[in-house]
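Could you have a look at this structure, given as structure tokens, before my questions?
Removed from the display is one protein chain of the complex; every other protein chain stays in position.
Moving on to subunit A:
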């Protein structure tokens, strides 16, 4: 039995050692990443200058045509992340500031995402490879439920989010396999789908009165002399009358309501996401209203 216990201890030590080595290898791979996603592009970058930075969820990623800003002479990048919440948008901005980005304007898509303050696990996971290398990321996750496991247990974060930062992603990152996420200056235009889902029940959705991460973004902009523009972006005809956007306006009077700038379903790929054509109409209006560019 003594032999077996020693043998078991050996296995435990080997397992821990393997976890530490794999953790180091994966982290090293992600630290070299430049061309796969928006998070690593910011984390692994140095100071940059932008006229406009776009933040938010897929409703930012699919709605703000960054090239149209560039065409008007505004250096722009769309950092909207599909599936992301304000938790990730706030962290993204913090990282930019940490890397001494010079930003004149931040456009934040703030509407449906005001209804929660929790992280979007799949997206937040993309920051985790850098948790030991960035104090900003560590602090941002500090109050999360599983922070201790994520921070102290070697390789735990890569196991927990293996679909996002597991072997496949680490391998493709290590071999510098490019994705299309950074194409079109971060904007991802959607096609009009014949069978696109044009239903989205937001009747019972309520914006949180003082969304922690919305306030964070607002305060960061204020502290860094960045012009902060927050907008609600359009949704399909089906949600008209569900007054969610009115509730947002009531709680956050400074957020501009663009719900009705694009209304017809022919401009939508799904209820919450405009098609490329709709996004162009919407972006043109934003350029006109906030930058005086027609």
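As a working rule, contacts are C-beta pairs under 8 Å (C-beta built on N, C-alpha and C of every residue); 3 or more make two chains touch, one makes a residue touch a chain; residues count from 1.
In this section, contacts and distances are computed from a predicted model.
This figure omits one chain of the complex; the name its UniProt record holds, of "Acyltransferase", "4Fe-4S dicluster domain-containing protein", "Choline dehydrogenase" or "Quaternary amine transport ATP-binding protein", is "Acyltransferase".
Of the candidate positions A:85, A:140, A:160 or A:280, contact with the hidden chain is made by A:160.
On the side of subunit A, touch with the chain left out of the figure occurs at residues 1, 3-4, 7-8, 10-11, 14-15, 18-19, 22, 155, 159-164, 166-168.
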